[in-house]
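Showing just some of the chains, left in place.
Labels for the chains are A, B, C and D, by order of writing; each one numbers its residues from 1.
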Amino acid sequence: QSVDFKPTSGETVYFRGWQFRTDVVQQNVDLYNKTFGGKVDYATVTGDYPAVMEKALIANENLDVLYANPSSAVRYNGGGWVLPASELPNGEEIANGLYPNIRDAWSVDGKLLGLSYFVSTRGCLEVFTKPFLAAGFTEEQLPTTWDELYDMVYVLKDKGVATPFLPHWFGEYFGISWAFVFEVMNRGGEVADAKTHEPKLTVDGPAGKTLAAWKKLWKSGLVPEEVFSYNEAGYIDAFRSGRYVFSPQQIYDLKTFNDKAQSGDVAGHVTLLSGKNQSWGLIDSALYVMTARKGRSEALTDDVKKFVNWYGYKDQDGKFFVADRWLKENMLFSGYKEVMESPQAREAVSTSLMRPEDYDRVLEVYSKTPYPKGIWNVVWSEEFNFWLREKLFAFLQQDLEAEAVINEANEKIVELNKRYKI
Amino acid sequence: MSRRAAFWLVLAVVVAVIWTFLPMYWTVKYAFMTKTEIARFPPMLYPHAPNLASFFNIFGFDYTADNGTVYKASGQARQIILGIRNSVLVAVIVTAVTTLVVVPLAYVFARLEFPFKGKLLAAILLSVSLPPVSTLIPFYTLYVQLGLTGTLIGLIIVTLTITIPIVAWMLIGFFRNLPPVELLARVDGFSRFYVLTRIIVPMARSGILVAAVIAFLFSWNEYVYAQILVTGSNAVTLPAAMSGFLFQVPEPSQLAASLLLSLLPPFVIAFFLQKHIAEMHLA
Amino acid sequence: MARIELRNIVRTFGGQHAVQNLDMTIEDGELLVLLGPSGCGKSTTMNMIAGLDSPTSGQILFDGVDVTQRSPHERNIAMVFQSSLLYPHLSARDNIYMSLKRSGLSKQQIEARIAHAAETVDVTRLLDKRPSQLSGGERQRVATAKAIVREPAGFLLDEPLSALDAALRLSLRAELVNLQKRIRTTMIFVTHDQIEAMTMGDRIGVMRQGRLEQIGTPTDIYNRPETLFVAGFVGTPPMNFLKGSLEQTDGKLWLVNPSIRMEIKGEFASAKPMKNVVLGIRPHLMRLSEAGSSALPLTVYAIEQLGNEAIVICDGPAGEKIRVVTQAGFTAPIGARLDANFDSAAARLYDPATERVVATDGAN
Amino acid sequence: MAHPDNSAPAPHRRTEVSNLSFALIISIPVLVFLLIVVAYPLAYAFYLSFNEIRFFGGYSADWVGLTNYANVLYDPSFWSSLGRTLRFTVETVILTLAIGLGLALILKHLPPGWRWLRALIILPWAVSPYGAGIFFAYLGRGQTGIGTSVAAALGSDQTFNLISANFVMEYLALGAAWNMAPLVAFFLLANMLTTPPRLYDLAKIDQMSHFETFWHVTLPPLRFTIFVFSCITTVLAMKTFDYIFTETQGGPGSASAVLTYTLYKISFVNLDLGYGAAMSFFLLAVILGSTGILYFIWGRKEERQ
């Protein structure tokens, strides 16, 4: 509680974020500025956010605080542009407040790169229950593993459901490649070693099984080719339309899908598959990162730290003001245990679900969600991700051999390690 | 006009109008639809219950539908409003400068013979040819050093490098078709400058207006540089601001509404332009 | 008000000569008519004098000052283009006004001048029309008005009257000459109309294939053409030519060919005998008589009735076409035999090799 | 054409501002401006292309000579992207010009009372490339697209996806043409209106068919403009990035990953600036090469007229 939030340098702190509820962010920032006489300048950056920010960092632009996904944060760190959160006066306390798996995901060489913005599960398996029940099944029969899921898909098909499954195969950088990564991990595998970053894909292991299942699904014609050209909006809309029964989606989009105002047909009928027998999806999170801008005065750096502390951790009253607000208003989960395990959290989240009981299932899935540290906490993560994306499309579209794809992926990792001397 | 010719003309006009509007309509109709309607499958041909929520939202107002649903104001509103202002500023300045610079330039290349003409023309062509992707990073670095990022002036400068060569190339073709009145004008004792400003320009008024509109549209629509140079600053332009509805959290309806909005100024301009094109008949 | 000198002007278009070694001086205040067949380089010459085109080589001097490098507006020239070029976007009035824009005259003066020029060429009621709404002749007249409204150092008029009817032509011709004499401006006038050339020009320059064939007063050009070309080109109908040889007998000179033998009198009587020679005689200097007399035997080929006279076109003894002008209403059956007489003193002799007039002892 | 001394260069200079000086006075400032703004980044990119640039683990630039250029030539993704770029360009140019010409003809023949339609027809040009990308993405996708909608209206429950790997380049080209053609149409229209109307009379006297009239009267004065637009469209098509980025993101798969897109990935995702710069010079060469070829086989002919 001894943190002093009052800025002293008199200079402007530049805070840039992507376009998500910018009104909320602005209000938060305004509140800070008002309360402490701060000069935080907040603006949204639209477009290809990571690339735009990377350029700003390279050019040593006026930029002090920004959003970053962990993989980007790792890159920024690799470029020497990040001031780790560990260097905050209360850095240790903050790190200890995080769930361990998340702290782990956000750390490189023991340094915590940033403070919690949100943590979500991407690829959590969601189901539109109406057609499922209509096909004569009960909720107890919902699949709990990937294999069961695929089996169910074909059963539904035989029952006359034209599009039982919308796979996570869309065209964004977090589309098809992530689908592969989380399915491999959900099946118990690993893409690369978390420490050494050695490749670990095997043909007869989870990777092989995943690709085999994909190929079968693709060849069955159940997945329209258009999925490949969806952006995220298209992907969400596709599921929202009620055409599909199952689909791996963002966990926080449960709120979207069950919101009458946003999703007509499916609203009130979307729940998620249980994570009892395996995990679903992977951690999709973002942090507030401080930059290590060259030429910035000591005093200003201090001000940056003060602001981030307030914004990304606890306020003057010891409350997680911003994090609580995100959770309540947008079902954005936090990395802080204290935030997630509070009763207010349960209350807030439950209202966004198909039924309140789903909250347990959410926590169950959430707590198990894996993080592909081996390929993400490494500077070549985006490069590999893009490569993988194209390779997987080619795998389906050009009917490549699963074995060849897996071997090439492994080789690619080796090559990247070599190139970046890891 | 014969009956048959009239039939074909009407048919052609209908096809042209459909071709022109269908792609726009398909997205713009989203502006009047809710997310649910947009997501409906099969897609709706038209909004069954059109609402103006998005238009309120993008300007920062909540909108309460008849059924009580509240559509919350967009957080992008500030950017959109800033974007409109900046886009107008940039477009107007770029248009003015481009027209002033390009008219004499095009005239010279279209109507005069002089040594090195081909080479000079090629130099201009070269600058049209540069793909922004290839110089974006060096360019950005230069701008940071000059303190031009996040400023309107910086954006204006870079937009000029796009509009000047392109509009010049277009106007050259236009000027070549004018009758050889320079002969007359020079015998009348006018200097080259006078011939250009007082004779060629009035004669070519329509072409020049079209050129100005093109410059306007090029700058109005410029996105690649804007997204690198001015997003996240107070100099953000409308296209950059709008793209917020496309990335991260998709808002098709608000995107459509702002796209529609961005079409209005060109529409107004085009409307006044066409009168001038019709005037050209007299020449 | 300038003396215009062309010194050895050459203009080539892609290797072809449009104007070749043209040397010509137009005196201050003179009206020179340029005459010549289509494509001989008249317009090209005019363009160079105006400064719209540059000679490939050679010099142009105005009052002794080399202006070859000077722009049109430094030369202070008024010009009517052959194509009656006008600004398409301006009314006739504004077209004329453009000529005065730089004059520094007051608005009233300008208006008065425009009104007067328009009056002169009779386009007053057309002043508000645009070129596209004018007839061919009207356009030409507006173009002329545009030129005469000024008081330039020189007028260059390239067939300014070609689209006009005889009456209008007649009056405009008079107006132009009058204007030129009044303000004593040098004027070069291109025409293909013989009468125009004869009546207007102080001198006539006859061009052929980019060269100047002869320059002189109308009477000179008509009566004493120096080359076969000028002889054949000037005069309607053109001069008749007879081939033959020049023989000297009894101290007299005779033109001899299979069907004629006549004594050469007058100017050429002192020429040297030569094998090939061409005798030229104007059609109206020949008289017809019934066949059978001693003179040139002809066969009627056609008769053109012109109202005030008739032209009898005949085949000569060697198959050449011979024209004779006679009184209106003259008739004769086609194919009839006629004879023609003429006074050899009025004839001219040419050397077919050089195409030039035959040298005589007398001054020529 | 305009000036009588066109077909032969004027042998003398004038005391008045000569053609050359007049041209220079007017064009030099523009060129200098362009030079500064364009040439500096270009030179910098040129420098980068001979280095291997690293950002991670501290910035470093190692001189590698022509290695980057050589690597480009061995990079299969370069060749496949180049192929897509060329395919897109050729299709876009042809479609743009053909549609532009068609629109211009329609606009030209509009009776006076209908001229306001001209203002409507130009509208697609008012749409930014990324806007066009969005329009055509929604229009083409099976989920949201026109094909599915029309099929449903006709009672079919099929989806029609126009953004398919098989013909995505064609679909993209169509959208690009939609975006660009009105501009071409307006320029051609402006040109058409300067053609002396009497020439159409001449064509009637010669009993020309509609097509022949078009070919011999309408088209010739347009040819230079068409050439200019072929060049411009070629250049723009080869440079296109935002349009494809918003419409397909290079997909499905990499079916529409054109050269600019690949470059973007290399420079912005991989941050391999040296290699990216080298590849962008290949793109620049391709752009200049193709406009150069256009000029030599076509433009020179037009200029001579």
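Just so it is clear, a contact is a pair of C-beta atoms (placed from the backbone, for glycine too) under 8 Å apart; a residue touches a chain by one contact, two chains touch by 3 or more.
What you see is a predicted model, and the numbers here were worked out from it, not measured in a lab.
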- [ ] Please state how many copies of each chain type the whole complex in this structure file contains, using the displayed labels.
- [x] A x1, B x1, C x2, D x1
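Throughout what follows, only the chains that are shown with their structure count from here on.
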Task: Central chain of the complex, centres being mean CA coordinates - done: D
TODO: Looking only at C-beta pairs in contact, point me to the busier pair out of B-C and B-D.
DONE: B-D
Task: Gap in Å, rounded to a whole number, between the CA centres of subunit C and subunit A - done: 95
Task: Chain centre separation in whole Å, for subunit C relative to subunit B (CA means) - done: 60
Task: Centre distance in Å when subunit B and subunit D are each reduced to the mean of their C-alpha atoms - done: 15
Open item on the list: If I count partner chains per residue in subunit B, which residues reach a count of at least 2?
Closed with: 38, 41, 136-137, 141, 180, 183, 191, 243, 246, 252, 283
Task: Sequence positions of subunit D contacting 2 or more other chains - done: 3-5, 10, 16, 143-144, 157, 264
Task: subunit B - residues contacting subunit A, complex - done: 34-41, 60, 69-71, 73-79, 136-137, 140-141, 144, 149, 227-228, 231-234, 236, 240-250, 252
Task: subunit C-facing residues of subunit B, complex - done: 179-181, 183-191, 199, 202-203, 282-283
- [ ] Provide the residue numbers of subunit A that touch subunit D in the complex, in ascending order.
- [x] 48, 51, 54-55, 58, 75, 78-80, 162, 171-172, 224-226, 228-231, 234, 237-238, 241, 243, 379, 382-383, 386, 390, 393-394, 396-397, 420-421
